[in-house]
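Every protein chain of the complex appears in place save one, which is left out.
Chain lettering (A, B and C) follows the sequence in which the chains are written, and residue indices restart at 1 in each chain.
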Amino acid sequence: MAKLLEVRDADVVFTSGFGGREKKRALSGVSIAVGGPHPAITAVVGESGSGKTTLIRLLLGFQSPTRGEVVYDGKPMATMSAPDRARFRREVQAIFQDPFDAFNPFYRIDHPLLAPLRQFGLVRSRDEAYARIEKTLESVGLRPDQTLGKYPHQLSGGQRQRVMIARALLLDPQIILADEPVSMVDASLRSTILDILYGLNRDLGISLIYVTHDLTTAYQVADSIVVLHGGQVMEVGETEQVIHDPRHPYTRALIDAVPSPDPDTPWNLDEQSGVPARFAPDEAPRPLHRTGPLRAVAGSVGDPGDVVTAAQIQLAVSAARAAEKPA
Amino acid sequence: MAALGNSLARLYANRSLFAGLSLLLLIVLVALIGPLLIDPALSRVGATIPRLPPSADHWFGTDGQGRDMFTTMILALPQTLRIGIAAGFISLFVGVALGLIAGFVGGVVDTIIRVASDVMMTIPGIAILVLVASYVRVMTVDLMAIIVASLSWMVAARTIRAQTLTLRERGYVAIARLNGTSGLKLIFVEVLPNLLPFIAASFVVTVTSAMLATVGLEALGLGPQNDLTLGMSIYWAQFYGAILRGLWWWWGPPIVLIVLIFIGLLLTSAGMDGFVNKRLEGN
Amino acid sequence: MVAPVLEIRNLCVDYRTPGGIFRAVDDVSFSLDAGERFGLVGESGSGKSTTILALMRMLRGGLVSSGTMRLNGRDLSTLGTEEFRRLRFADMSLVPQGAMSSLNPVIRIREQIADIFDDHGVRHSSAERTRIIGDLLQRVGLAPEVQDRFPHELSGGMKQRVCIAMSIALKPSLILADEPTSALDVMVQKQVLGTLGRVQRELGAAIVLIGHDMALMAHFVTPTASMYRAGRSEFGRGRGASATPGHATRRSWINSLPSFESTAAIRRRPTQSAGAV
Partner (left out) sequence: MYGEYVLRRLGTMLLVIFLAISINFLLPRLMPGDPVEAQLNQLMATGGGVSDITAMVESYRARFGLDQPLLSQYFAYWQSIFRLDLGVSLAAYPEKVTDAIAGGLPWTLGLLGFATLVSFLVGSLLGGLMGWPRTPKALRIFGNGVVVLSSVPYFLVGMILLYVFAIVLRWFPAGGGIPFGLQLGFNWPTVSAVLWHATLPAISIIAAEIGAWALGMRGMLVSVLGDDYIALADAKGLKPGRIFLRYGMRNALLPQLTKLALALGHIVSGAILVEVIFSYPGIGFRLYQAIQSKDYFVIQGIVLLLSVSIAIAMFILDLIYPLIDPRITAKGK
């Protein structure tokens, strides 16, 4: 039974300034899930400052919530035993945004590939390690002879991003958290990498959280989409429904801001009012109301359905998709 | 490793670093080989006729106390270097350790270390050194190194703390944590190698400030009484009014040697700034 | 027939690199009339920014090895340094990409705009100057009082609008916009691009817009202007902004782009059999 990683009703508040007077609410009342019985891909979409990177840090255990908790396989992160924590560390991996910052310039790229195998004792010899590394590099479309033995500055952004994916795969993870994995990669390579990520779920049964500010790529790979703004979930639901029938005004504005590449479909660029519409997130997070079997929107839109969490919608969507796909 | 190879090439390209290091190397060689070639007896008080100007048999002349200046200089140079470098290493070690701890542990520990180094920076080092040195009855070279080191660790601490704070946030440190590395291994394997250029740069700055403090203390007569150092020979020259009496060869050579040391240190640290900044822009 | 605002013929720009000469811009030619919107598209490192830098004579380390650049009929290569300095922002202005860091952080917005007038010999009384700067800011959707604020007190979108206001202060005939919105959030992007378009049309100036988001460009560029597709290969030497004569066939090329309508969504493909690895 694949394990479930959940953030339950979490708040993250950063205090700074003289005597900790200035408080910045990065996340408020967020419940997200990844993994579980039906591996799926959830896209977390939000602009800069929406709290999406903080969410990744919570899921990775790099940051503890001010309120609420992070639970893996039923065990809260805060009180996890050492062996459980080691197993968590191995089964939940991540890919980061900046390919130039993710590699220690002092070492060849073999270093971050050998380290996980040694650290978790997955190999008995150097040859066995390199065998696994080469196989994994090939699985992400890289030729080992053109990659291994090189320093990070000798590889292109696209190559480095794929090496980072390979590193995560070496540990046979159940869950991969991808923080804007393609935003700093050239457009031509973007679809290749998205293809690889989608393949991880489809072929290896790995569940992913795909964090991005780019709705079009979210539409490409994700089964469900969570729209985040000011640290609160505005809307969550199955991808097709959210994109083609957005309910929350913020989601609608986000979709409207994306230009369709076909110039004939109107985008009314010239009627822009000077000042953009402001979506100030309200102080207390508005609960999510179910507006369909696979949908929920923050705040009461029309007759509010029962209150539900984003996690529940995500799991519902992944279950529904599992039913569609042949086993 | 290839990284070391091309950095040597860049070293040559960075002229001031190259000039500085070669000057310092020359001085250290003289300090090591010199004492083997001279007769130390000539440096004892009364060994020669005092106040002789430079001549064939006394290349640097003789001082007011009958010491042969050339021999004295050859013996004094290693002593002064020893204080400067010993103080440099001690304060570098303390500074780097505190910088790493402050950078990585953060929170209250970081605040304490930061405030301590800022406060110590404001107190005029020489005044405290004067206070401490005037209490010590018998000053030796090693004790002086420790005293001087106690007031030049702050430079290294500040630089390393600032760098650690930025390096700690780098992607590859997070990746290393995902790979299961943690604690000291994380610091030594991932962060320290990238700190090396900053440590080297801080070492040069620390040795410079340690040397400055040492020579300053000695000029006030607070240096090691019975050991021969460049600073002390300047003090005795000044004490016996060599300047007023025009015995330039008594205080000239020590000043020239000290100036050469400091020029070497300055060229090296200026060169290193260029080298360090390039690395900053590099990755 | 009045001369085109901008005419570039067979422009080549070379960079000396340790590994030999790198041709960043390879034989690029295009021309622009007043009011025309021209899009220069390509991936990073494809030479599109280099073309603009060559035009503004701001190439650091690069060298225009061949080709001519004419602004309103004047051959730019014939102008001396001082002459060229006076031409900047008077005849040809630039909207920078990194608006976040393109404003002097320690002086107020008012002084940074006033500099443009002063150094181009345009004198105003201080009251008149305040009014003029206030109008400029209002034309780009900012309150006149913004001129008394410091850059760090403004949002990314507002800073970019200040840069647009600067670029139209001396009513130039050509505006060069180097990816003006790529550093901004999606929502703000649309507003700022809309403002740039409106202001350019009111001024009747020609505009060259550089970008890598082809969908965005498709909506901004007027149908008549053509687009250059700057090629860039993954490994080895990048090819310069290759000259595509006439109009790129936009229809076929656009369809390859990811979008909500296109059926090429990866997710739609039938699931392959498991066990790929």
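As a convention for this text, a residue touches a chain if its C-beta (ideal position, glycine included) is under 8 Å from a C-beta of that chain, and two chains touch if they have at least 3 such contacts.
Source: prediction; values computed, not measured.
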item	value
Given C:Leu32, C:Ile116, C:Val188 or C:Ala205, the one touching the chain that is not displayed	C:Ile116
Contact residue for the chain not shown (choose from C:Arg9, C:Arg23 or C:Arg86)	C:Arg86
Sole contact to the chain not displayed, among C:Pro96, C:Pro180 or C:Gly197	C:Pro96
Interface with the undisplayed chain - residues on chain B	115, 118-119, 121-128, 130-132, 134-135, 137, 209, 212-213, 215-216, 219-222, 234, 238, 243-244, 246, 248, 251, 255, 258-259, 262-263, 265-267, 270, 273, 277
In chain C, positions touching the absent partner	56, 58, 85-90, 93-94, 96, 98, 101-107, 111, 115-116, 118-120, 150, 152-153, 163, 166
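Basically, only the chains that are shown with their structure count from here on.
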item	value
Touch-based graph of the chains, sorted into line, ring, star, complete or other	line
Most distant chain from chain C by Cα centroid	B
Separation of chain A from chain C, taking each centre as the mean of its C-alpha atoms, in whole Å	33
Whole-Å gap between the CA centroids of chain B and chain C	52
Residue ranges of chain C touching chain A (in the complex, touch as defined)	43-44, 140-142, 157, 185-191, 193-195, 197-198, 201, 212-216, 218-220, 223, 232, 234-235, 250, 254-255, 257-262, 265-267, 271-272, 274-277
Interfacial residue positions of chain B with respect to chain A in the complex	2-3, 170-172, 174-181, 190, 193-194, 282-283
Footprint of chain B on chain A - complex, ascending	60, 62, 86, 89-90, 93-94, 96, 98, 100-107, 112, 115-116, 119-120, 151, 153, 164, 167-168
